[in-house]
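For this view, one protein chain was removed and the others were kept in their places.
Think of it as A, B and C in the order they're written, each chain with its own count starting at 1.
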Amino acid sequence: MDFTLSEERKMLQETVGKFFNSNYKNIEKRSENVNLPEGYSKEFWKESSDLGVISALVSPKFGGLGGSGEDISIIFELVGKSLCVEPFLSSAVLSSTVLSSISNPRNDLITDIIEGNLLISFAHCEMNNRYEDHYIETNAYLKNDEWNINGTKSFVMNGDDASKIIVSARINGDVNDRNGIGLFLIDNDQTLKRPYNTIDGYRSTELTFKDLKGELLAKDENALKCIIKANSAGALALSAEALGIMQICFDLTLDYLKTRKQFGKSIGAFQSIQHRMVDMMLEIEQVKSAVMLASSTFETDDLTRDKNISAAKNLVGRVGKLIAEETIQLHGGIAMTWEYSAAHYAKRLIMIDHLMGDSDYHRDRFKLLSNS
Amino acid sequence: MDFTLSEERKMLQETVGKFFNSNYKNIEKRSENVNLPEGYSKEFWKESSDLGVISALVSPKFGGLGGSGEDISIIFELVGKSLCVEPFLSSAVLSSTVLSSISNPRNDLITDIIEGNLLISFAHCEMNNRYEDHYIETNAYLKNDEWNINGTKSFVMNGDDASKIIVSARINGDVNDRNGIGLFLIDNDQTLKRPYNTIDGYRSTELTFKDLKGELLAKDENALKCIIKANSAGALALSAEALGIMQICFDLTLDYLKTRKQFGKSIGAFQSIQHRMVDMMLEIEQVKSAVMLASSTFETDDLTRDKNISAAKNLVGRVGKLIAEETIQLHGGIAMTWEYSAAHYAKRLIMIDHLMGDSDYHRDRFKLLSNS
Amino acid sequence: MVIKMNFEYSEKDENFRKEVKDWLDETLPKSLSEKVKKYQRLTKEDYEIFMNNLTAKGWLAWHWPKEYGGTGWNAIEKHIFEEEIIKASAPRIVPFGVNMLGPVLIEFGTEEQKNYYLPRILSNEDWWAQGYSEPGAGSDLASLKTTAVDKGDHYLVNGQKTWTTLGHHADKIFCLVKTDLNAKPQLGISFLLIDMDTPGVEVKPIITLDGEHEVNEVWFTNVKVPKKNIVGKENEGWTYAKYLLTFERTGIAGVPYSKSALNHLKMISKRSLKNGKPLIEDPIFSSEIAELEIDLLAMEIFNLRTVSAAAEGKAPGMESSLLKIKGTLVRQKTTELLRKALGPQALPYLPEQFDEGWNEMPVGPSYAGPIAKQYFNMRKISIYGGSNEIQKNIVAKASFGL
Partner (left out) sequence: MVIKMNFEYSEKDENFRKEVKDWLDETLPKSLSEKVKKYQRLTKEDYEIFMNNLTAKGWLAWHWPKEYGGTGWNAIEKHIFEEEIIKASAPRIVPFGVNMLGPVLIEFGTEEQKNYYLPRILSNEDWWAQGYSEPGAGSDLASLKTTAVDKGDHYLVNGQKTWTTLGHHADKIFCLVKTDLNAKPQLGISFLLIDMDTPGVEVKPIITLDGEHEVNEVWFTNVKVPKKNIVGKENEGWTYAKYLLTFERTGIAGVPYSKSALNHLKMISKRSLKNGKPLIEDPIFSSEIAELEIDLLAMEIFNLRTVSAAAEGKAPGMESSLLKIKGTLVRQKTTELLRKALGPQALPYLPEQFDEGWNEMPVGPSYAGPIAKQYFNMRKISIYGGSNEIQKNIVAKASFGL
């Protein structure tokens, strides 16, 4: 058994941590990036690529330098601590997972992603599919040997700035069938875009396709397998991100409790507050443990992978709510303000439960996988 | 609107309260009653009858002097405060409700109950019907114009000492059908009895019938209506009982916190403890409110009656757990001992959730009735 | 001796409810209630339209005694009135002048102050703000730092107030200020009325985590305030502040807000799909709703019990604090379930949609837009007006004899 950080891990953590820190010094700096035309900093993205941060998210088999569950967790814990809005999740995790999991992996595109030259978004969510892997209304049909795609994809992260989009679409069957799904690669220049920011500061887009030509990447069993793996990888990344955020929330709150005085003593001296801080600390340790377990089994069989990731994401949803709400409540008014960073950490922490399956979804999936 | 106690109510509460108090002075006295051959004090039961306590649980239409939802609540709040083990619930509420709700009410039997001369138990629960009104395995068949009953009834309160038993049995249909149910009156001398005490000190019995003759009291729609009304009346009585127990638990805990010292100050001076006491107090006020509402609508239409009773019993289940567990935890070791009364209050409070539908059952019923 | 409790409203009360309802039907502009329903931003004029209507009807000062131009309603009537204006989606009555300063002036003001200020409040001529909180003194007013130094004919005020709700619309502000710098905490505080257009007063917006501007900082730099603007005695402002804090608060539990949010939640749960089926059919989600509904049902009775006791002249004690705590928890829970019900639809944030006249297509269903924002906004209700922690301290101190 070995729970300690290896030297490599420590190095990665330190290097990337420093780099993120120097670029995301404070919440104003983040707001600047949020308000850029693309909703993130292209410059920072390019520098991340140069430093190998994107590469660390991809396995050597596909041209990367990392890609293990632990690599993903290390990077995303730091993403969480800095509240980075760059396309790590959309392009470097979701799309590269699909591109590496299809029967004929597309190392060419993955390499372009790693080098920071190409942004690919994964368009799977729809207005009505909530968090499901297989509920798909968008459809694709073959005509003159060409695939045509029709429909609308919602909540496509970085879907405005991406050059290419991976789209899940139904080839045949009912909206709710597990079979008959295809994955397609399309050029993003002909899509109808409705971009917007999310309440936690990320760029997302609604994309509409009308008889748009697409290249088939995978279909049927392989397609669903890729979607599930991408969504699981995303859920793992988000869980680690949430862990990073929780740690910052705890530290900010503790700092505040030490400095803020009420009735002549620091708020932190009140026992009821101390006990609530212990509850927070304890639950963060639980989340940390669940994320470590999910990371370490990311490369095992699909069942173990998905079960442990669902355990982590379910716990993250429950504990995230506790930490976000307690962070605001224990700060009092100050954490209700835009200019104080805690508000933004709390918002992201809450909204992570609205991405890649909420705590209810993952509890149900855990239940299902535990009994199979 | 009038939430204050009427003069009559105050009087009833005071008289019965004094009477209960003088008979259930302490937990040793209660243990004596628990350990009597019948599992309760026949003497106290007779005195209760003389004082009109049983009569207060029955409507004037059937020979009583009370019987409103408020009457039931007043008496059972006091039952809870004293932890009485006498057959108020089994005979005076459940059986008398059935006997008064059947198409031809049996005032003769009700009068005997009121006068303390006759104990009738209501045998509806079975080992597999959990809390359901209509899931019945015991069956009845007609032969030579006589009804014969076969089966086993479980958790029959005071089923060993009762002279007569009201039995629910299936006349036709599947175990889970809402129709085809009959209610029968039988003599208890020929039943096979397996009496035992429950963990909270009440006498209960398993009763087995083999081709036992019974008198038909009601069938089909009327029978189910009677079962539902009896179980609802029982759930209301138990909710009020739980409210009484919660108030005692709170008072005992507060007293203890004032006297017990730790690290040089009374435990009650610790803020985290105070905040938990406020949470308890608040939830007890909520329960009180829910019980008041359920009491006041006990005589309205069945839907409103059952919906409000389910709301109360659900809340009682949730809050009961909080109060019982906090009472023990805040007392520390002392409430873990048999000789201290808090342990017995906590046990009864917890086990009330195992009678007449637990919090899950009543939440589901509330949901159903809210949408109908 | 059959015993019955009476939970029904009297015929007189029901008639009163009808009167309020009819009046709202008649006078409240549809466009305005639509804005409230859609959580759109209200302008100063929006508030004023409703409050001027109330003035015209004689209902603005619903908390005041009749002799001062108030309604003289008892607690049950106040409760009904409040319930109906919330049900009708009217803007809220801005409370700082009419519900807060008014009662203090009536109790402690000079005749001159009463004669001057009360009619101006009644006519909505003055828009008041509240200047209690300071950075570093939220629930604990004892550590105030804003000072008012006696300069003979005036006070010279310096300092900073914060969390001043709608202060950017206000003409006047009532403040707690330190007049005796050497006094112990809670002593040496005075209650001062200040014109917002006095030189040296500056209002700076605070943007809250949901991106909205509702609260403000108010800065005082060498602000001259005439001596006659003090309410009551110098250094005894704490008494008047406490009077306000303990002032009968029938609406503190926010029951009608939670009821309307619960209905909204049920509606959205019917429309949101989970695996192709309405979310309301999901056994777990519907159970969360059911238990919330039960908590709210109990709280409504708890609230009515308190209101009913108040109508009979019993001042609510710890009940106010308990209702504040439970009321905020229930209301926050409704916003949480609303957010959860939406799933990913809660993500899009289009701040411009809350402006009047916005008529683009929303992203997702039209009800989705304000939900997440509302969830975050409602975190405030367990913090302000005496945080839930402070309420617990109050109850413990008052009721436990510890």
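Keep in mind that, in the parts below, a contact is a pair of C-beta atoms (placed from the backbone, for glycine too) under 8 Å apart; a residue touches a chain by one contact, two chains touch by 3 or more.
Small disclaimer: the values here were computed from a predicted structure and weren't measured.
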item	value
Residue among B:103, B:163, B:337 or B:371 that touches the chain left out of view	B:337
Chain not shown: contacting residue from B:154, B:253 or B:370	B:154
Residue among A:34, A:290 or A:351 touching the omitted chain	A:290
Given A:31, A:208, A:222 or A:271, the one touching the chain that is not displayed	A:271
Of A:27, A:56 or A:199, the residue in touch with the unshown chain	A:56
Touch criterion as defined above, residue of B:103, B:163, B:197 or B:300 at the omitted chain	B:197
On chain C, residues whose C-beta touches the chain left out of the figure	283-284, 287
Interface residues of chain B (partner: the chain not displayed)	125, 127-128, 130-132, 135, 154-155, 175-176, 194, 196-200, 204, 206, 260-264, 270, 272-273, 321, 325, 328-329, 332-333, 335-339, 343-344, 346-347, 350-351, 353-355, 358, 360
Hidden partner interface residues of chain A, rising order	1-4, 6, 8-9, 12, 56, 59-60, 65-68, 70-71, 74, 254, 257-258, 266, 268-269, 271, 274-275, 277-279, 281-282, 285-290, 292-293, 295-297, 308, 311, 314-315, 318, 363-364, 366-367, 370
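By definition in this document, only the chains that are shown with their structure count from here on.
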item	value
Chain occupying the middle, per Cα centroid	C
Centre-of-Cα separation between chain B and chain A, whole angstrom	52
Centroid spacing, where centroids are CA-atom means, of chain A and chain C in whole angstrom	38
Inter-centroid spacing, chain C versus chain B (mean Cα positions, whole Å)	43
Multi-chain contact sites of chain B, meaning residues that touch two or more partners	271, 274-275
Multi-chain contact residues (two or more partners), chain C	389, 392
